[in-house]
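One structure below.
With one protein chain removed, the remaining protein chains of the complex are shown where they sit.
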Amino acid sequence: MTLHKAEKVVIITEKMILKGVCKIIEDCGATGYTIVAAGGKGSRNVRSTSDRALVIDDFANVKIEVIVKHKTMAETIMVQVAAKYFENYSGITYVEDVEILRPKKFN
Amino acid sequence: MTLHKAEKVVIITEKMILKGVCKIIEDCGATGYTIVAAGGKGSRNVRSTSDRALVIDDFANVKIEVIVKHKTMAETIMVQVAAKYFENYSGITYVEDVEILRPKKFN
Partner (left out) sequence: MTLHKAEKVVIITEKMILKGVCKIIEDCGATGYTIVAAGGKGSRNVRSTSDRALVIDDFANVKIEVIVKHKTMAETIMVQVAAKYFENYSGITYVEDVEILRPKKFN
């Protein structure tokens, strides 16, 4: 069997705090992350303009994905990002089960 | 335990119907959604130009993600979007199990 269980943490938040979020991810020991530009609408209505028609032109958010081997590291990243930023910035975070090739690439 | 089970609905479809898809999502009671620009190739070959080499410059699609707490709401969104749009526009929709922090933010 070539596949190994791992966890994917996703954080969707405001672009202006990207650097700080990435620092938490690295400080927690993750070996890498992927960033995608995103727009959208959140429960606080601050993840984009309130006019849906403009959403697609308004990529003021980022979606950050991190693959880690253990759920404890996943949960640590999620809790630290939420504790530091989600009182003052809009954002959500969730985790999904994935299966990876080459587990040596990940912590 | 800080994590709670939830569902992530993903809809990948043509940008021109984004507004209508977002209306269905909101009418179903979801508290937010995330939008990413996308390209690609679908079973009807209409999700992008047919020339693969051009795909990366051709973000005529959108990927919309919605986190909801219950699978019934996830399935309602998927079925309504497919019924209203997927006869006339290309698109796919799927749902994944996720775990979230702060379930009060989601319906």
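By letter and in written order, the chains are A and B; residue numbering begins at 1 in each of them.
By definition in this document, contacts are C-beta pairs under 8 Å (C-beta built on N, C-alpha and C of every residue); 3 or more make two chains touch, one makes a residue touch a chain.
As the structure is a prediction and not an experimental result, all values here were calculated from the model.
Q: Can you name the residues of chain A that touch the chain not displayed here?
A: Listed in rising order, the touching residues are 2-3, 6, 8, 15, 18-19, 22-23, 31-37, 62, 67, 96-102, 105-106.
Q: Considering the entire assembly, which residues of chain B contact the chain that has been omitted?
A: 10, 12, 36-43, 47, 52-53, 55-56, 59, 61, 63, 75, 78-79, 82, 86, 92-97
Operating definition for what follows: only the chains that are shown with their structure count from here on.
Q: Can you compute the centre-to-centre distance for chain A and chain B, using the mean CA position of each chain? Integer Å is fine.
A: It comes to 18 Å between the two C-alpha centres.
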